[in-house]
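Notes for the one structure printed next.
Other chains dropped; remaining ones untouched in position.
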Amino acid sequence: MSGRSAGTGGSPFAPHTADETAAMLDALGVDDEAELFDIPEAVAFDGEFGIPQRDERTVRADLRDTFARNDDLTEFLGRGHYSHYVPAVVDDLSSRSEFLTSYTQYQPEITQGFLQALFEYQSILVELTGLSIANCSMYDAAAALAEAALLSDRVRSTSGSTVLVPEDLRDGKRGTLDNYVDGSDLTVETYPYADNTADLDALADAVDEDTTFVYAETPTVTGAIEPDLAAIGDLADEHDALFCVGSDPVALSLLEEPASVGADVVVGEAGALGLPASYGMGLGLFACSEEFLRQVPGRLVGKSEDADDRRAFTLTLQTREQHIRKERATSNICTNQAWVALRAAMHAAYLGPDGLVGLAEDCVRDAASVAASLDALDGVEAPLDDRHHFREFTVGVDDAPGVAAGLEERGFAVHVLDDETLQVCVTDLNVDAADDLVAAVAEVTA
Amino acid sequence: RNEPLLSEKDSTALDPGEGSALPDDLTRDSLELPGLSEPELARHYTRLSQMNWSVEAGPYPLGSCTMKYNPSFADAVAADPNAAVHPDRDPETVQGNLELLHGLQEYLATIGGMDAVTLQPPAGAAGEFTGIAVAKAYHEHHGNDKSEVIIPASAHGTNFATAAMAGYDVVELPSGEDGRVDVEALEAAVSEDTAALMLTNPNTVGLFERDITEIADMVHDAGGLLYYDGANLNALLGRARPGDMGFDIMHYNVHKTFATPHGGGGPGAGPVGVVDELAPFLPRPRVREARSASNGDGERSDPSERDADDTATAADGGALTGHDHDHGHTDDAAQDDEYELFDPEHSIGKVHGFSGNWLVLIRAYAYIRRLGDEGLLDASAKATLNANYLASLLDMEVPYGPFHHEFAATAGDRDAADVAKGMLDYGVHPPTTKWPEMVPEAMLTEPTEVENKRSLEDLANAFNEAVADTDEELHAAPTKTTARRVDQTSAARNPRLSWHALGEAQRASENASGE
């Protein structure tokens, strides 16, 4: 097909007509584009990838078929990746090409919109955490935790090098943390859980002068709300270790403000807002107290003024970043999750404080109610601890893999933790099916 | 007119603990946040969007950033509700996801000339980190005592930061006079301590490293690995493959090469490809065809089972030479192929909490299927044609060549950053400025293949007009933008990083003057 329009052959996204290409080649004095390449013959590729060109209709149809291979299960899954209903307006607004197809805001004069949106995102996290600084995002909760540990390495006031994390830390977080600290002097150690939250006595034994960083989550990976976060903070503080709290913005809207229990850093999964189930894609929340300002990893948007003395926003403190400071940067991060942060801020603003707290309250009440219904079944115990829960909780059964398989047949997905333990996560998106889940569990365990 | 902050539109304070099912000591006492109705929200973000440049607004010739057009159909594909699944699903119930991931692993391996690919790294820099961590694990596994990573001075800042983060000392390599790697300087830098050399090719001024084979041999002979930074892969699509040049590890920037939207700073994806010898060290899990499918025995392999494909050739820790990894690539998965996750034998573990930026990976896969061989080859052709044509129209010197998809013009006696601000008034986005430093007052320009002749001419006009402006004019620029020149110094000197930091009085007065 000639002309600029989408046809076959060549890139459909290169707009050149044959005439234009010819004129450009002519201006450059070459016969074809290949002449412009300076690739030694020895390393030139003369094979083929064997990938046929397809029109967009075919690609869409093919991928629709591909995704249709996924079984249609109602998911009661959480453990760090949460789905709340995301209003359609968030999809619409965030999909505007001005947001979706823009680059990092290196020219603030023509990117005020995104800069302001990120400034607002930071502000929402400042309010939720009680800390005075939040960056514009890390990749996910795992990266945020790992970067927080590295921060403690840069700012530590102790001579120690131990990072203390819960033994029940989700594997993806622990694995990422291990990799991130591998190049530093830090070593990762764990403290035990009791009743699905920190074993305070054991933690007290574990924290010592070698400890530079103590990490606690609330809710924990099994949804238990840490009953005495302040006590953990105190332990860290007594040993001059940084206290880092892991949470998410929905939980933070209801649970005690981390700053008020002594948190120096808050990390977590901010994709609980704005992001639907997306196979683990996340949004790393990272907030810390002002004293670490020049050691923060990632991007920061600050308020400034333009030449007309009007309010304007800009990326700031870039001397922390790799493109300026290279090997002395506070992180190697460049592209982060800006667009997901935009969506999270939109979702938060849509809900407002009432909506956020209401959603959080539902996470408490619905989890309790579904746990009670399961607990009422013969041979089922839920939850398996004495904690308050947020969204999710553990469930004891005789044959957890067998029950999960039975549930799968009936259209439900739950977590299997071990041979006798399941985990169930309840949100606004699956709560309407909770009765059906309970009935299915009853059937499978009968 | 400024758009008021969310907090200036509404601020509602409440006590979240009131009436909570939780006891008082677990709940916070106050929360003050804006809450907007949907119409207000729509206007707020619509107006903010109107103050933002994008690929659909006009040229975005940021050198080394490859701001291509992001096709709509890929967004539509990623929005498929069947793709919106939780990462902890039983793999047998998300065969669609696994089929796509497997297909993308294969595509990327083929395009890069690599043997195995992980899709887990959530951005290019995370890919670099993953790649260097894999190199480190490889060296440690083989008892190689390595402490240094060599990086050309003109490399991306992430290379340096990544090497340091992985615990390596950075050895900076000055550029040769021709703008390429100075082979003699490299020879001096390479030693038994060399864990890896990180290179991008074409380099950051668009030049192909002509001595790449010699460079690779030099590094390999010292027991080091060759790392390819995929930032400039768009220039080589279908014409040369890092694997064929001797690179052992590479990352792919899917937004740069495969047109996934940059989103104003992410989410990205930084898949990493490696040669066979390094495959056992890749992050876990990866995706492969289920052994039941290939064995025909109806049994699924245990994920912990040794993966012959990925470990068999990692025979020794010696020099890596003579790669030959042209795949017999099969493009289409049979509808009933089954896939499973597996953990590479010596996996470095995790570099992301789950499986990376899924919604981005979908788009990259869709883009590659759309373009196919023909489209990919044409992308590099037109990207290079565009860069050369644009440069030919500029009244500015371009010190190094022949360049491919990007070039570094020099603003000469003008301040490149000021020229960039001047360009803003011509309705285009300026290039990357003052980098790489080997070019004085560099304006690193990469128009990509999506500009047409006329658009390049308009862009050239903006360059030429701006560079011809007086210093006074440039200092006063821009004047036609949403904001005029933004004071970066005051922002950094007095950081105000949230609306809490603005102060009530300031907020009120600025809001009033902003309207």
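As written, the chains take the letters A and B, and residue 1 is the first residue of each chain.
Keep in mind that, in the parts below, a contact is a pair of C-beta atoms (placed from the backbone, for glycine too) under 8 Å apart; a residue touches a chain by one contact, two chains touch by 3 or more.
Remember, it's a predicted structure, so these values are computed and weren't measured experimentally.
Student: Per chain kind, how many copies sit in the full complex?
Tutor: The complete assembly in this structure file has composition A x2, B x2.
In this section, only the chains that are shown with their structure count from here on.
Student: How big is the gap, in whole Å, between where the Cα atoms of subunit A centre and where those of subunit B centre?
Tutor: 18
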